[in-house]
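Omission of a single protein chain aside, the complex is shown with its protein chains in their original locations.
Moving on to chain A:
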């Protein structure tokens, strides 16, 4: 257990804990189980994707495969942060895979959705689990994921990154 994360390279996640060589690195099995347990996203949604860690706790999802480690600038999309007590999906992951979620999904009306993507926190009743939620709104007749919200103490806190926040004009 002497190997470490190296900030500038991508390492493929081990399939299971018996293949783990870096302490604290999650396994593919754990990542699939987390999406299933937290959001009801079935593991087969990720069948075409490999998972990678770059730096400590930043996971990426890549639809394809390359030799590990890979010392390149980016590999697929940023996906999940795993080195805190609660794992946190990224905006990219939720927008790309969140439509498969069946639980811990909160749907907002138009005005609330605008406030959410502008980065505003809002008071809101929610009788599900606290923690990170997938936030959706309805567009062109169907729900569509906007990003990640943190629900605590009666408040839905927008986790839209600063660079992605928008004041939707119409």
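Everything below uses one rule, namely that a residue touches a chain if its C-beta (ideal position, glycine included) is under 8 Å from a C-beta of that chain, and two chains touch if they have at least 3 such contacts; residues count from 1.
Everything that follows uses one rule, which is that contacts and distances are computed from a predicted model.
The unshown chain of the complex is recorded in UniProt as "RsmB/NOP family class I SAM-dependent RNA methyltransferase", chosen from "Pyruvate ferredoxin/flavodoxin oxidoreductase, beta subunit", "Uroporphyrinogen decarboxylase family protein", "Formylmethanofuran dehydrogenase subunit A" or "RsmB/NOP family class I SAM-dependent RNA methyltransferase".
Which of A:14, A:76 or A:89 touches the hidden chain is settled by the complete complex: it is A:76. Residue-wise, the contact with the chain that is not shown comes from A:66, picked out of A:15, A:33, A:66 or A:152.
In the full complex, chain A touches the omitted chain through residues 48-49, 61-67, 70-78, 92, 95-96, 117, 139-142, 144, 146, 163-164, 166-170.
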